[in-house]
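Quick one: this structure, given as structure tokens, is what I'll be asking you about.
Apart from one protein chain that is not included, each protein chain of the complex appears where it belongs.
Up next, chain A:
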Amino acid sequence: MPVRRTSPLVLSIAAVLAAGTLTACGGGTGSDPNTIKIAFPKDTDNKVTVRDNYVKDMAKEFEKKNKGKKVKIIPIQASAQDYVTKLQQMMRSPKTAPDLVYEDTFLINSDIKSGYLRPLDDYIGKWGDWKQFDATAKTAAKAQDGKIYGVPDGTDTRALWFNKKIFKKAGLPEDWKPKTWDDVLKAARTVKKKVPDKIPLNVFTGKAVAEAAAMQGFEMLLYGTGKDPLYDPGSKKWVKGSQGFKDSLNFVETVYGEGLGPEVDQALSPTMQTKVVTDLLPKEKLAIALDGSWLGQQWIKTGGSPWPEWDETMGMAPMPTQNGEAPGEVSMSGGWTWSIPQKSKNPDLAWKMIQHMQSQKNAVEWCVRGAQIAVRKDVAADPKYLNSMPGIKFFTKRVEHTEYRPTLPVYPQVSTAITEAMEGVTTGDASVGEAAKSYDAQLESITNGAVIKK
């Protein structure tokens, strides 16, 4: 057989392989003016259905109130990073674009810049309830063009959760209040020594849990090392080569290198976030967790892993700054917003749905069910909200000294670079110096050189 004739075949096989790996088909449904499609993330643990249930209930009420209208819910069950990707792919085409999407505020500016989202100013202008939202919440989804692209339904703060029973066994105080990073590490070391069958401390790390690692893990450390450690608003440049960055990586390295954290392979698995809240904490296998205000939502009666005793078992302490610098504590805030994609065919109906979900009554309902920190004044003052959950006052108090991420369009990429640096030191593949250097190099490329050395 002459060989030359086989070549095109070979090339086409090679081409099919390559093309096959890149092109994905999306099945689009036609759009019906009476149906709105809502996309939101579904937890990776099937038992956790807080958000699904809330959206389902809201949809049912909405359909009842608006005869002839239908709500199609699209729960996307995926890891945090895959949810983002899937949503962006859906919003790219009018065939697949949902009418309403639930977006993390860290994404909103990059999606606005891509033209995926629709400004809501015209709607908001005619909406009486907007004045109830507090000032920071109003800017949560404000783009650089000054327009508003999403309605926040809550915010969050972060701190240290600790198990008082394990602390007691380890001889640590039940009203623990660490003043510095060293205090945190000391407590973890004590747990490791005195109660060796428990995991002393969890700090989210690595690429698989994505923004959870960057925000709950790294930035909770980094923002305790000084002012504007990630982005310098004065020069409008990203910070590279800072000592705070290395110190934070060093903390992560200490946690995993000394065996104070969970097993590394577990820490790097994409379901770690779910595991902490539904398994490690309620089954009392973990002593300290650097985590968010929303954990309680899983432990209440309607949550994914009901745990009635959690109120007596879990203590909360603010995350200290590195060496106890003023104001002595650090917290990060974010939150999610409801937004309408640019390519939605039913924006008016979608807006009606946002209004429905953000009526005072339904907003209280969501803040209670979702263990959200309220963004509306009338919700924050509602006794049902205030008494909904132990700890809500503690986490609401953290808002005073909370920090917000520089949610600029390139932030999602910066966040990925942070998680890579973390993963490097967690596995031991890179030293702190190497990981920080590689972050700096990536940062320069991501921001086109808009960096400043601090």
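The working rule: contacts are C-beta pairs under 8 Å (C-beta built on N, C-alpha and C of every residue); 3 or more make two chains touch, one makes a residue touch a chain; residues count from 1.
Please note the rule applied: contacts and distances are computed from a predicted model.
UniProt records the chain missing from this view under the protein name "Sugar ABC transporter permease", selected from "Sec-dependent nitrous-oxide reductase", "4Fe-4S dicluster domain-containing protein", "Sugar ABC transporter permease" or "Molybdenum cofactor biosynthesis protein MoaD".
When the omitted chain is restored, the residue from A:38, A:58 or A:107 that touches it is A:107. The residue touching the chain not shown here, chosen from A:253, A:423 or A:440, is A:423.
Of the candidate positions A:145, A:175 or A:265, contact with the unshown chain belongs to A:265. Counting over the whole complex, chain A has residues 1-3, 6-7, 9-23, 81, 85, 88-89, 92, 107, 110-111, 113-116, 206-208, 263-265, 268, 270, 409-410, 412-413, 416, 423-424, 427, 429-430, 438, 445 touching the chain that is not drawn.
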